[in-house]
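In what follows, a single structure is set out as C-alpha cells and then discussed.
All protein chains but one are shown at their positions in the complex.
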Amino acid sequence: MNETHHRVTLTVNGVVREATVPGRRLLSDCLRHDLGLTGTHVGCEHGVCGACTVLLDGEPVRSCLTFAVTVDGQEITTVEGLAQGGALSPVQRAFTECHALQCGFCTPGFLCTVTAFLRDNPAPSEEEALEAVAGNLCRCTGYQNILKAVHRAAEIQAAEIQAAELQAEEGGA
Amino acid sequence: MKPPPFDYHRPATLGEALDVLAEAGPGGKVLAGGQSLIPLLNMRLAAPARVVDVNRVPGLDGIEAGPSGVRVGALARHAAVERSPGAAAAQPLLRQALRLVAHPVIRNRGTVVGSLVHADPAAEMPAVLALLGGAVRLASLDGEREVPAAEFFTGPMESAARPGELAVSAFFPALPARSGTAFHEVARRHGDYAVAGVAAAVTLDDDLRISAARVACVSVGPVPVVADVTAVCGPRPAASVAWDAVAAAVRDLVEPEGDIHATADYRRHLTGVLAVRALRDAASAAHGEES
C-alpha cells in the first residue's frame, strides 16, 4: 500500500519551496509539517473555523480545504510572511494594540483574512468590516477587539500610505 | 480527520479530463473548488478511488453574460460570479444569492457549478437554477448533453451527472423586461446553510400588475421546491396582493422535515414568511427596473 507521491513547488512568503506529497496532503499539513511553517493553525479541518486561512495568489482561502498538489506552482502567503522586512504589518500592529487576541490560535487566520480585505477595501464601513471577519471563529475574544483592530489597521495603513506619498513627493521635489 | 488515500489526477485538457473520468467510472470524483468534497474526505465520509482535479483545465472559468442570460463555467468561483458586473446586469439573482452562500473566503474557492452538482437541498445556487429554469451542460467521452434544472436535481446530494461526466457549465437565463428577483433566507448563523430560504422572481405587465411570480424554496424538500404563485399574486399590483394567501399557498406546497436546527413546522412557517418577503422585494425590484 504505497501511495504515489507528487512533487510540488510553492512560492511561500516569497520563497520557492518544494515538497513531495501524496495527492491527499492538505495544504495546511504541507505548510505546517512539510515546510515547517506552523504559524497556520488548524481548528476544525472542515472549513468552518478559518484558523487555517492563508492567501493563495493574494486571495484568502481555507488551507484545510485545499490539496497541496492543486496549488502547485502558485503563491502562498502565511502569517509568517505578513511582516515585511521585520516590521510588523498594520494589521499585526492593530491586533496587538487593540488586544484582539487572547490564546492566539485563531489569530493567523484573522490576520490573513483582514490583510487581504483591507488591501481591497482600505476604508471599510462597520458592516463591511464585520462581514469580512464573520467567517472566522474565535472562542476567546468575543470579537469586540477584533472588530476594533480592523478599523485601527485601516487607520494605520492609511497613515503609512500618506507618509509614503509625502516622502515620495519630497524625494521627487 | 485526514482524507483517505486516492489516486490523484490533474488533467491539463478537457479531453484528458474526460478520458480519466471515463476510465475511473463510478470510483471517480471531480474536484473543483473542494469546499464540499474535501470536508467529506477529511471526515472520511467519501472514499473515491480517483480524484480528478479539474482546476488546471483551461477554458472552464468563463462567465459569459448576454441578453439571454449568464453561462457560468465549471471553474468560475462563487466570488468571481458574485463580482461580475455583466452577470449581475444580466441576472441580478446570481449576486443576490451568492452573497448568502457561506463566507467570502469559501466563495473564493467554491464554484457555482460544483454547488449545482453537489445538489445540497439547503444550497442557494440549485434553487436559483431551478427558479430560472436554467440548465447544466454535461460533457463525457460520448459528447455533451444539456440537462434542464427540473431534471438535474434528482434527490438530496444527487444530481443527474453520471459517472464519467463533467459538468462544464451552467446556464442561468435572464428574465423578461420588468422583472425583479430577490433571495431571502434565515440561517442559524450568518453564512450557514439556510434553515429555510426562498428565491423569487416577479414579472410585471404594462400596468405594473404581477403577471408572473415564482418561488424556489430551499431546505424544505429533497430538491429545491419550485412553485408558480402567479395565480395567487396576480394580476394585481404588489400593494394589493393578499400576501397571507400567498404565504399559505407556498406553505401547502413544501414538505419540510425537522432536524436538529428546526422543526418541520417552523420550516414550513418560515418558508411562507420568506416567500412573501422575497416576492415583495422582487416586485419592487421589478418596479425599480421599470422607472
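Per-chain numbering from 1; labels A and B assigned in written order.
FYI, contacts are C-beta pairs under 8 Å (C-beta built on N, C-alpha and C of every residue); 3 or more make two chains touch, one makes a residue touch a chain.
Note that in this section contacts and distances are computed from a predicted model.
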* To do: Pick from "Dehydrogenase", "Sarcosine oxidase subunit gamma family protein", "Cytochrome b" or "DRTGG domain-containing protein" the UniProt protein name of the chain that isn't shown here.
  => "Dehydrogenase"
* To do: Sort by label and list the shown chains the missing chain touches.
  => A, B
* Of the listed residues A:Val48, A:Val71, A:Ala116 or A:Ile156, which contacts the missing chain in the full complex? -> A:Val48
* Among B:Gly191, B:Gly221 or B:Gly234, choose the residue that contacts the chain missing from this document, as touch is defined above. => B:Gly191
* **From A:Pro60, A:Pro108 or A:Pro124, residue that would touch the chain that is not displayed** => A:Pro108
* Of A:Val79, A:Ala116 or A:Ile156, the one touching the omitted chain in the full complex -> A:Val79
* Structure fact -> Even though one chain is not shown, subunit B touches it at residues 1-5, 39, 43-44, 186, 188-192, 195, 260-263, 265-266, 269-270, 273-274
* Structure fact -> Note that subunit A touches the absent chain at residues 1-3, 22, 24-25, 32-33, 36-46, 48-49, 51, 78-80, 82-83, 88, 92, 95-97, 99, 101-108, 111, 130-131, 133-147
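One rule holds in what follows: only the chains that are shown with their structure count from here on.
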* Structure fact -> For the pair subunit A and subunit B, the C-alpha centroid-to-centroid distance in angstrom is 30
* subunit A - residues contacting subunit B, complex -> 1, 3-4, 6, 22-24, 26, 29, 45-47, 50, 53, 56, 59-62, 64-67, 69-70, 113, 131-132, 134-135
* Asked: In their shared complex, at which residues does subunit B touch subunit A?
  -> 1-8, 10, 31, 34-35, 38-39, 41-43, 51, 53, 55, 79, 102-106, 108-109, 190-191
